[in-house]
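Each remark here refers to the structure printed beneath this line.
A single protein chain has been omitted; all remaining protein chains appear in their positions.
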Amino acid sequence: MEENDSSNLNNDLGLGSKATAGNFRTLNHDGTFNVRKINVPFYERVNFFHSLITMSWLRFFVLVVLGYLFINTLFASIYVAIGVEHLTGVQKASEMGKFMEAFFFSAQTITTLGYGRVAPVGMAANVVAAIESMLGLLTFALATGLLYGRFSKPNAKIKFSNQALVAPYRGINGFMFRLINPQDNQLMEVEVTLSVSMKRENSTLRDFHLLDLERSKVVFFTTVWTVVHPINEESPLYGLTEETALKKDLEFFVMIKAFDESFSQTVYSRTSYKAQEMEWGEKFLYTIKQEKKGIIVDVDLLSQTEKAPLN
Amino acid sequence: MEENDSSNLNNDLGLGSKATAGNFRTLNHDGTFNVRKINVPFYERVNFFHSLITMSWLRFFVLVVLGYLFINTLFASIYVAIGVEHLTGVQKASEMGKFMEAFFFSAQTITTLGYGRVAPVGMAANVVAAIESMLGLLTFALATGLLYGRFSKPNAKIKFSNQALVAPYRGINGFMFRLINPQDNQLMEVEVTLSVSMKRENSTLRDFHLLDLERSKVVFFTTVWTVVHPINEESPLYGLTEETALKKDLEFFVMIKAFDESFSQTVYSRTSYKAQEMEWGEKFLYTIKQEKKGIIVDVDLLSQTEKAPLN
Amino acid sequence: MEENDSSNLNNDLGLGSKATAGNFRTLNHDGTFNVRKINVPFYERVNFFHSLITMSWLRFFVLVVLGYLFINTLFASIYVAIGVEHLTGVQKASEMGKFMEAFFFSAQTITTLGYGRVAPVGMAANVVAAIESMLGLLTFALATGLLYGRFSKPNAKIKFSNQALVAPYRGINGFMFRLINPQDNQLMEVEVTLSVSMKRENSTLRDFHLLDLERSKVVFFTTVWTVVHPINEESPLYGLTEETALKKDLEFFVMIKAFDESFSQTVYSRTSYKAQEMEWGEKFLYTIKQEKKGIIVDVDLLSQTEKAPLN
Partner (left out) sequence: MEENDSSNLNNDLGLGSKATAGNFRTLNHDGTFNVRKINVPFYERVNFFHSLITMSWLRFFVLVVLGYLFINTLFASIYVAIGVEHLTGVQKASEMGKFMEAFFFSAQTITTLGYGRVAPVGMAANVVAAIESMLGLLTFALATGLLYGRFSKPNAKIKFSNQALVAPYRGINGFMFRLINPQDNQLMEVEVTLSVSMKRENSTLRDFHLLDLERSKVVFFTTVWTVVHPINEESPLYGLTEETALKKDLEFFVMIKAFDESFSQTVYSRTSYKAQEMEWGEKFLYTIKQEKKGIIVDVDLLSQTEKAPLN
C-alpha cells in the first residue's frame, strides 16, 4: 500500500510488494497478521474494549478477580481509616480482624448484597458506602457486560484442511483446499477470496494475484466445501512445479466472509497456506455418506487425501 | 461442493450432486438441513452460546433452575463443611435443617438478596460468601443476558403455503407458492431465491438449477407475496409432468432474506417443497379484501386453491 | 403481489394493483401501512418483543408497574397462605396489615433489596423466597433489557416537507419534496426510493411506477435534501395536471434507507404524499444561510414555498 509499490495494481489485499519481501509468513494459520506497529502513542493505540473482549478467558477471569480484590482492599482501607466503630456489628478483634471485617463489609456493599450484620453508622461511613454501592453497580455492569459480550461474540470457527492440494481437475489441474463449519450454527451466503503472493525473479519483492475460483460463493454451507482454483493458462500458478513454488516462496491468503444466523452478524475467517503446505498429485477423499434419512459428513476425513496423478 | 462434482457449475446452493443422491429430503420445512457431522472433536463442535440461544424455552428454564439448585447445593455444602456456627441466626435443628439454612443463605447470597437474618461471621464463611456473591453477579448476568438475547432474537416467522402449484400463467404455466409475514413487524427489501434439485436420468446423482422468478425482490412485504417461476422453454421444469416430477424426485429450495425493522437486523428464512407437495392445475384464491379504510388480508386463505386448467 | 396482477411487472413495491384499488391511503404519513391481517392464529401473530419495543412509553411503564403489582400480590398471597408467622418481624396487625407486610416483603425479595427486617424462617417461606429472588432477577432483566432496548433503538426521525411540489426544473418541470434530519446524529449513505400509484383509466385497479430521481443517494446528509423527479417524456407523470392527478388519486411512496452512525445500524423511514398534498407551480424557499464559520440551516423553512410558474 506504499506509494513505492508501482506494480501490483490489481493487488487489493492491502499488503505491499516491498513490505512483504522476505521469507516470513505474512498471515498466520489462525488469521492474525505478522505485523507490529511501533511508536504509537498509548492513547491512540489502546482500545480497552477490544483487549477485554479478545483476551483469553483465563486472563479475563484473573483480571476480574484481581479487580474485585483491589477495589475491596481500597474501600476496606477507607473504612478502617474512618474507624470500624462506624460499622455496626464489627467484632473488636485484632487490627487484621478489623481490616477483614471492613473488607467483607466492602464486598457486601459493592455487590449490593448488604446482609446488614455489619452496617454503616454516621456520616462518613454512610457516604463511602453510598458511593461504593453506586460504583459497584457501574463496575459490575461493565464486567458482566463484557462477560456476556465475550460469550455472545460471533466467532466463525471454520476448520480448514491442513494442506492445500494441486490435483487433477477437468482435464487440467487445480489448486484446492477444503473447509467445514464444525459447529451447528448455520452460515449463510459464504464467500471466499483467494490470493497468492510470490517472489519476483531475482528479487525479494513480491507480486500479489487474486485467483479465480470455480465457485466463490455458496448460499448454504452445510457440508464440506472444496474451494478450487483451476490452473489454466490465465492462472499465475500456470507452469509452476513443486520446486519453483518453494523457490518463489508462495503464500496463499484465504478470506471467508459469511452471515452467521445464530448471531445475526457478518463474520470473517482467515487462513493461509505456504508452498511447503502444498501437496502435489494428491486429491481429497470423499467425506460424505448418505443414509436413508440424510447426509452424514465425516469431519475426520477433512485433510485426508489419496494419490492422483497430475495432468 | 465436493471436487468430484464435475457438473452443476451453476449450483451455488452449496449442496453437492453426489451428496444429495437418494430420496431423502435435504432441506426440511422448518429450514433445518438433514445433515449430520460426525467425528468432530468436542471443543470444535461446541458453541455454548448457539445452543443456549436456540434451545426450547422449556429446556432453557429447566437448565437455569437446575443450575440454580446445583450452585446453591454446592455452596451450602461448603458452608456446612465450614460449620453453620459461622452463620448467625441459624436455628440449630437437625443436620438436614442446617443444610437447608445454608442452602437458603446461599440463595440469598448468590442473588445478592442478603436479608441478613443469616449472615456470615469469621474469615472462612465471609470469604466464601464474598466469592459467591461475585460469582452470583457474573453467572446471573450470563443467564439474564441469554434470557434477553433469546427474547430479542429476530426470527422471521414467515408462513409459506402448504403446497406449491403449477398454475396457468400468462399463456404458459408457472411454478408458484405464496408467503406471508403473520406478525406485525415490518420486513423490508425482501429477497427470495428459488432452486430445484432433480435426479439425473438413470442415475442417483442430482442436478441443481437456480430458477428465474417473475420478481425476486420487493421493497415492502405487507400483504401476500405469490412467488412465480414462469415455466418457459428455458426453465428446467419445461416439459415435466406430475408423473416425471415424482420420478425425478424434485426438491425445491426456498430462501428468503429480509431486513427486519423491529430488530434492525437481516433475517433469513428457508423452506422446501418436494414433488409430492406440488399441485398441478390449481391456482391460489385471492386473499385480499378492500375496505373503505384499507387492505384486509385473510391469512386463512394462504393455502386455499381452486381448479385452473393448465396451458 | 397476487398472481392475478398480470401487469405492473416493474412494480417492486410489494403492493398489488388489485389490492390497492379504492381511494384509501395505502401508506400513512408516519410510515405505517393500512393493512390488516385477519384469521392469524395467536401463536403465529404474536411477537412479544416487537410489541414491547414499539409500544408507547406510557403504555410500557403502565405494563411494568402492573406487572410489578401483580407479581407482588401473587407472592404476598403465597406468603400469607404459608403463614406470616414464618416471616420474622411481621407486626401482628389486621389481616390487611399482614397481607401488606407480605406484599412489601415480596417487593424487597423480588428486587433483591432484602432489608432483612422481615425475613423468611422455615422451609416453606424460604423456598418461596429463593424462587422469588431468582425469578426477580430474570424478570427484571427482561424489563430492564427492554427499557434499554427501547431507549437505544435507532429511529431515523427524518422530517419531510408537508407537501410535494410540481415546480419548474431545468427547462421542464419536476416533482419535488424535501427532507431533513432534525437530530444531531449523522446519517450516512442515504438512499431514497420514490414510487407512485395511480388508478387506471375507467378502472379501480392501480398501476405502480418507480420514479427516476435526479439523485437517489448522497454520502453525507447534513443539510436539507430536495429530492427531484424530473417530469420528462419518460415520466409517468408527464402530461398530468392538478385535476387529472386528483382524478387518478395519485399516491407517492417515499422510502429512505440510511446508516445511522450513532447506532451503527441501518435505518429506514417512510412517508407518502397523496394528490391533494401536491402543490403545483410552487417552489421551495432556500433554507441555508452561510456564516463566516459555517452553514446554518433554518428548519422552519422546510415546507415554505413561493410562487414559480410552471414550464
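By letter and in written order, the chains are A, B and C; residue numbering begins at 1 in each of them.
The rule we apply is simple: a contact is a pair of C-beta atoms (placed from the backbone, for glycine too) under 8 Å apart; a residue touches a chain by one contact, two chains touch by 3 or more.
Since we're looking at a predicted model, the values are computed, not measured.
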Residue among C:T32, C:S262 or C:Q276 that touches the chain left out of view: C:S262
Which is it among C:L52, C:L113 or C:M278 that touches the chain not included here? C:L113
Touch assignment to the omitted chain, from C:Y169, C:F252 or C:Y268, lands on C:Y169
Contacts from subunit A to the absent chain lie at residues 1-4, 6, 9, 12-16, 18-22, 24, 26, 33-41, 44-51, 53-54, 88, 109, 112-116, 119-121, 123, 126-127, 129-130, 133-134, 136-138, 141-142, 145-146, 149, 153-154, 193, 195, 255, 263, 265-268
Considering the whole complex rather than only what is displayed, give the residues of subunit B touching the chain that is not shown. 112, 114-116
Listed in rising order, the subunit C residues that touch the chain left out are 64, 68, 72, 91, 100, 103-104, 107-108, 111-117, 140, 143-145, 147-148, 151-152, 157, 159, 167, 169-170, 174, 176, 180, 182-186, 188, 190, 214-215, 217-226, 228, 259, 261-264, 283-284, 286-288, 290-301
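Note that in this section only the chains that are shown with their structure count from here on.
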Copy of B-C's interface among A-C or A-B, judged by over half the contact pairs being the same? A-B
Approximately how many whole Å separate the CA-defined centres of subunit A and subunit B? 26
Once you find the CA centre of subunit A and the CA centre of subunit C, what distance in Å lies between them? 37
Subunit C: which residues touch two or more other chains? 112, 114-116
